[in-house]
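Here the complex is missing one protein chain, while the rest keep their positions.
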Amino acid sequence: MGLALGDIAIRYGCELHGDPDVVVSRVATLASAGSGSIAFLANPAYRRQLAACRATAVILSAKDADECTTHCLVAANPYAVFARVAQELYPDPVFRAGVHPDAAVGVDCNLSSTCHVAAGAVLGNRVVVGENCYIGPNCVLGDDVRVGRDTQLIANVTLYHKVTLGERCRIHAGTVIGADGFGIAPDEAGWVKVPQIGGVVLGNDVEIGSNCSIDRGAIEDTRLGNGVKLDNMVQIAHNVVIGDHTAIAGQSGVAGSAIVGQRCLIGGSVAISGHIEITDDVSIMGRGSVSKSILTKGVYSSALAVEEAGKWRKIAARVKRLDTMATKLRELENSVKALMGSKGIG
Amino acid sequence: MGLALGDIAIRYGCELHGDPDVVVSRVATLASAGSGSIAFLANPAYRRQLAACRATAVILSAKDADECTTHCLVAANPYAVFARVAQELYPDPVFRAGVHPDAAVGVDCNLSSTCHVAAGAVLGNRVVVGENCYIGPNCVLGDDVRVGRDTQLIANVTLYHKVTLGERCRIHAGTVIGADGFGIAPDEAGWVKVPQIGGVVLGNDVEIGSNCSIDRGAIEDTRLGNGVKLDNMVQIAHNVVIGDHTAIAGQSGVAGSAIVGQRCLIGGSVAISGHIEITDDVSIMGRGSVSKSILTKGVYSSALAVEEAGKWRKIAARVKRLDTMATKLRELENSVKALMGSKGIG
Partner (left out) sequence: MGLALGDIAIRYGCELHGDPDVVVSRVATLASAGSGSIAFLANPAYRRQLAACRATAVILSAKDADECTTHCLVAANPYAVFARVAQELYPDPVFRAGVHPDAAVGVDCNLSSTCHVAAGAVLGNRVVVGENCYIGPNCVLGDDVRVGRDTQLIANVTLYHKVTLGERCRIHAGTVIGADGFGIAPDEAGWVKVPQIGGVVLGNDVEIGSNCSIDRGAIEDTRLGNGVKLDNMVQIAHNVVIGDHTAIAGQSGVAGSAIVGQRCLIGGSVAISGHIEITDDVSIMGRGSVSKSILTKGVYSSALAVEEAGKWRKIAARVKRLDTMATKLRELENSVKALMGSKGIG
């Protein structure tokens, strides 16, 4: 299978510098590309690889076109065009419709005749699975789960009862959706469990990485909007609401009842406290800690990068004595003020 | 099913302001409650919702009772009373006793006749499962596992060999208990694996969230006391000991051989170093790093909250130059001392 450069240009609105009849059949990085492959340049760090690139074609921005020595497709958004070309060249594998004999399905389920339920999958009662869905090996779906059409659960995914997924979602292996939120009330005897009776509702076009945990709501639902993308090992606590098209990188966590707006970019290892609100179009850089609401869009950060350990030890000790330092500074100011006064300078 | 307010008041020692014969049948939040529902007020942030609340009854503290416009139950601990009422209104679903034909069970097991072993569960040899236990779909239990009565493993849980769970525990999906601790000895050729031959012992009433990892001990056991509660994605390394009723929020980790006392509250994303001890009744706020023993009860923290990224960049650069700043300050002190001396002020 291959794509002609001319067709790509027309389909994705690129300006073609080169031969429209040339065909590409696979994608490659700038550094390793060979004949027949198409590469892209989006991150300026890789621009220096352009000159020696042996790809048949490169998708790039207008500003980089002059340095390209082969056919190129000039795009306003090279990465997005590359993504779509790759989707065409590498279509999802086709699966066979039907329920594998080694799957276990409860009663009163409504499984589309075009969906696939793989070996080892276990479905509870009253489960609804839409057209063209893929329920992978060893997935577990509790009672009353609803999976929208064209959604895929890759393998070993667990959906607790009353979890609802939209259309065209993709849930990676090991992810758990709908476990009890961490609701415990302290009592003289220890902890009393607060039943978690809300559900989880995912919109359309949501992708969840592997080994994520998205808890069900305590009373109302936990909700992820349309087009939300989570990387691996992301924790979404009970009653969190994530707005449309927000993306969250690996190992980040959002604590209970926090509300994250639309189109936010949350870096990796970010910790967002509970019961706060982050408005639309906020970016949090990796390792940031968000403990108060953010009501102004922008980029936020609180990470401290590593230093050589001996040097860092001294810095950390200084941080711990900042209060003393501030006191000394204040005393000095007073002394200097006194000196200046006595000299008639102040 | 419903509960009369009078019965609730008597059962949980509340003072009822209202009609004892009124019945509630479901729980709701203050904001969304309607007729027939019971809500609660514990977090002062939500007090402003009280006036407009349309619940049939609200569980609250004495100090909030005057602002309540409907029936209310005054409790010393509204959240705990709410939890118990919710437990009554939403009892755990009933499961059928028996071993599903699609489960695989090894030899010499002792499974109570009242327990349920679901489809896809795989049990090794000599496994003991107590009365009224629920072993969910696709759970894996290694040889010589012991599960105390009334304990539930929801789905896709893995218990390695020689793991022992107490009574009334609840282990959420994707959690792994008893994997090898990270024991590796450096050697000229790389790493030598240190066999992990200890077990894991959980007390009674332990709840573990989804996708947690609790490693087996290197030589002796890893131990979690009674009433310990873990949120999702918590890592407990080999030979850690967690005291009774300690609660640990999501994505926190406790490194090898650390000892955490009783009734501690560990926030989310906390990192506790190995071979240290935390005494009883210690709270660690979210994102804290604990690298030394804490021998005095209290609240501890080390998180830095996000700032606008440009501002943070400057702050972070200042942090890195704190040593220089301290040096300058010292020089200034000396200069000022000299000046004051020469002026006869000092």
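When the chains are written out, they are named A and B in that same order, and each has its own residue count from 1.
Keep in mind that, in the parts below, a contact is a pair of C-beta atoms (placed from the backbone, for glycine too) under 8 Å apart; a residue touches a chain by one contact, two chains touch by 3 or more.
In this text, all values refer to a predicted model and were calculated from it rather than measured experimentally.
Across the entire complex, the residue among A:A9, A:V27 or A:L159 in touch with the chain not shown is A:V27.
Within the complete assembly, A:N156 is the residue of A:S61, A:N156, A:T222 or A:S273 that touches the hidden chain.
Here the missing chain is touched by one residue of A:A83, A:V107, A:A189 or A:L295, and it is A:A83. Checked against the full complex, the candidates B:T151, B:N211 or B:N226 give a single residue touching the omitted chain, namely B:N211. The chain not displayed touches chain B at residues 102, 104, 120, 122, 138, 140, 142-143, 156, 158, 160-161, 174-176, 179-180, 182-187, 190-195, 197, 211-213, 215, 219-220, 233, 235, 237, 251, 253, 255, 271, 273, 275, 283-285, 288-292, 294, 298-305, 307, 311, 314-315, 318-319, 322, 325, 328-329, 332, 335-336, 338-339, 342. Residues touching the missing chain, restricted to chain A, are 27-29, 32, 43, 45, 77, 79-80, 82-84, 86-87, 89-90, 93, 100, 102, 118-120, 136-138, 154-156, 170, 172-174, 205, 207, 209-211, 226-227, 229, 231-233, 244-245, 247, 249-251, 268-269, 286-287, 303-310, 312-313, 316, 319-320, 322-323, 325-326, 329, 332-333, 336, 339-340, 343, 345 (touch as defined at the top).
Criterion: only the chains that are shown with their structure count from here on.
For this pair, chain A with chain B, the centres built from the Cα atoms lie 25 Å apart.
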